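Only a single protein chain was left out; the remaining protein chains are all shown in position.
The chains carry the letters A, B and C, assigned in the order they are written, with residues numbered from 1 in each.
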Amino acid sequence: MSEGLTKSAARNIFFGGTIFFLVILVALTVHSYGYIEKNSTDVAGITPGVEQGKAVWERHSCINCHTILGEGAYYAPELGNVWARYGGFEDADTARDGIKDWIRSQPTEVEGRRQMPHFEINEQELDALVDFFKWVNTIKTQNWPPNVAG
Amino acid sequence: MSDLNEHNSGWGPLSSLPGNPIMWVLIWSELLVFGAALSGFAVARMLDVQTFDASQAHLDRFFGALNTMVLLTSGLCAALAVRVRSDGNSSASRWWMVYAILIGSVFLYVKIIEYGDKLDAGFDIETNTFFTLYYLITGFHFFHVIMGLIILAIVAWKNSLENLETGAAFWHMVDLIWVLVYPVIYLVR
Amino acid sequence: MKYETQKLAYPYFLAAMGLFVAQVLGGLLAGTVYIFPNLLAEAVPFNVIRMIHTNALIVWLLFGFFGAAYYLVPEETETEIHSPLIAKLQFWLFLFGAAAAVLGYLFGIHEGREFLEQPLWIKVAIVVVALMFLFNISMTLLKGRKTAVSLILVMGLWGLALFFLFAFYNPSNLALDKMFWWYVVHLWVEGVWELIMAAILAFLLIKMTGIDREIVEKWLYVIVSMTLFTGLLGMGHHYFWIGTPGYWQWIGSIFSTLEVLPFFAIVVFAFMVVRKGGRDHPNQAAMLWTLGCAVLAFFGAGVWGFMHTLAPINYLTHGTQVTAAHGHLAFFGAYVMVNLAIITYAMPHLRGMQPYNQVLNMWSFWIMSSGMVFMTLTLTAAGILQTHLQRVMGISFMEVADEIGFFFILRGLSGVVVVIGVLLFVYATLSTDKAQVRVGGMKPQAAE
Partner (left out) sequence: MQAKLPSTRRLIFVWAVLIAATIGLMGAGRVNADIDLGSTWVTVLLVLAGAKSSLILWFYLNLRQSSSGWQKGFIAFLCVILSFILGAYYLTPAI
């Protein structure tokens, strides 16, 4: 038996072990996929408005300032729970108007305060964006974030 | 055997372990994972002992013990396969591996019955922390048994002594983990 | 340089360094906006600056990896690259795609998922570039000597291309979107990129210490095995709070704790090899980057990653500046430094310079590294404070931002230091020192 043999066996074990862990990862992903669809997200609630809102969110690359569910840039507030922060679960209309007004009034141009740009978003898109935030806030995230400050 | 000693050199400290060194990297990774998981289990139990003890009562403790014996016996067959191969008896070694695989499969059969019973009774991985850990730890071990059987089949086919030692080492690790998992999850209360 | 086609690496390394400068300037600008928030707020808003900062990083690291592959695969396989033409085409196509993407960002042309902002056609171009590259490298590998180093490098590169395909899947369900988004991001930086890094480090150590290839390759297998055995399920630490099941908290906590091990092994291995090797390689700067990479990868990816990877801790620190601290040192320690190591090693060969006079380069090492380490410390302090104020006390984000402003000033200063280090590196790598003499392009190999 040559030296090379142990090394090629080592390579095979490396590949085999990798495939083993990859299979487990895929199996768990499949399970999680089902869990997300059935338990943690409101699939029926993904209306065309929510879908459009997600597209608006992406078109303006909001994630490169804000976080959503804790992922993104850390320059601006978490928006996964912005609906709750505006009291949307108690008074939906006020929250909706509050978020829309906020976006419309940007930038604040207050000196020394982080600025949000002015985005060309029409009324219908604004509503869609709020629909998206509202929907995201219903995702069961193992009770994250710890408080309404996000 | 002297050539075996030689070609296994250069792996640093891993050289002195029987079988392929990378298999031992895998074995150590697994031991650390299960060690951490069982420690986590113990701490989670400490924090919520009522739920844990009430949930544990739903497990079938006898099936767990039965499976311990199944694995120990299968492990014996694997060890004997290596033993007779080193005496130069290749075909007997194959047969011992086949026995090891057959007996090892019983473990899967028993475990599937157990999982079926638990799921029928409405206990799934999200029921509570006890069942999350029960399914994670035993499920992860279950995957190892499947993997182990595949490895045993491969080394029964390509049955050089080196391969047999490597494959059997993985199988004994699976065995070893179950010996630790069974009392901690099924019995301690 | 033994093989003519190793020269193919040269433009890749140049492009990498060019984009590296763009990246750190973008970073410096972003850091400045943290201090003076009104700066450029209308013209180039923060989200665009950050997009350029992160995308330039990814693209230049890829340029570096491609260049490293073209440089080391001929030597490892003892064969010329299959098709130099493909390599050149691939270079220009990739450079064009990268430039188009960055320009587009400035005009607001982009998609919206973090790190995957490239417009669809550029994503397609990236796949085409990757396929050209993989075809070229795989063909070279197939006809040449198959060493563990080249095999693992190529495996890493295939994985890189394969997992990028998840970038094309963007479901409308945000939780699913995020779950598969990590299939690109996590499996890149905590999976296949680590294979590439380990392979490049192994190559450098073989060349520079003159130690027996057998020993290095065996260690390489041990390290990459540990990497993937822990790293694949380490995915769990990204699945804590995005709508995925609770069991990920256990899987993520356990496996990502163990993800520290391969980084620790790399440190032990690198220093052991250098100590045993005993050969004084003339390229001390490349040696410095190699060892520095091992050490800072361990701290940035290993220690800083572990710091907030346990689910109960991550519950509080998730999405704060703690993550930014970890991200900066991990990317710098692992992937920036490995690229700078191979560039430092290869450039004298590629440019035919002799002898090595890389004192300036070593200065840039110390300046850049201390800048990054200090930046990480300031961000960590900011993150811990932010965690306490925002997550524990429940103070609103913008108020907290004002409270921790001081650390962002310090971070900005460390950013200046890093930029100086980077500019010095580029100067040191491309300039001609008086003490250096140009020698023929086909110089005999220094080691092995």
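Basically, contacts are C-beta pairs under 8 Å (C-beta built on N, C-alpha and C of every residue); 3 or more make two chains touch, one makes a residue touch a chain.
Fair warning: this is a prediction, and the values are worked out from it, not measured in the lab.
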item	value
Partner chains on view for the chain not depicted	B
Touch criterion as defined above, residue of B:V98, B:A153 or B:L180 at the omitted chain	B:L180
Contacts of subunit B with the absent chain, listed as residue ranges	1, 4-5, 8, 13, 15-19, 31, 35, 38-39, 41-43, 45-46, 49-50, 53, 57, 61-62, 64-65, 68-69, 72-73, 75-76, 78-80, 82-84, 86, 165, 168-169, 172-173, 175-176, 179-180, 182-184, 186-189
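By definition in this document, only the chains that are shown with their structure count from here on.
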item	value
Distance between chain centroids, defined by C-alpha means - subunit A, subunit C (Å)	25
Distance from subunit C to subunit B - Cα centre to Cα centre, in angstrom	37
Rounded Å distance between subunit A and subunit B, as computed from the means of their C-alpha atoms	39
Multi-chain contact sites of subunit A, meaning residues that touch two or more partners	3, 10, 13-14, 17, 24, 31, 35, 39
Residue numbers of subunit C (touch at least two other chains)	214, 218, 221, 225, 229, 245-246, 251
Parts of subunit A lying in touch with subunit C, wherever the complex brings them together	3, 7, 10-11, 13-14, 17-18, 21-22, 24-25, 28-29, 31-33, 35-37, 39-41, 43, 46, 50-51, 54, 57-65, 67-78, 107, 109, 111-115, 117-118, 135-136, 139-142, 144-150
Partner subunit A, residues of subunit C touching it in the complex	34, 36-38, 41-42, 45-48, 50-51, 110-114, 117, 148, 151, 172-179, 214, 217-218, 221, 224-225, 228-229, 232-233, 235, 239-246, 248-249, 251, 315-316, 318-321, 323-324, 390-392, 394-398, 400-401
Subunit B contact footprint on subunit A (complex, rising order)	1-3, 5-6, 9-10, 13-14, 16-17, 20, 23-24, 31, 35, 39
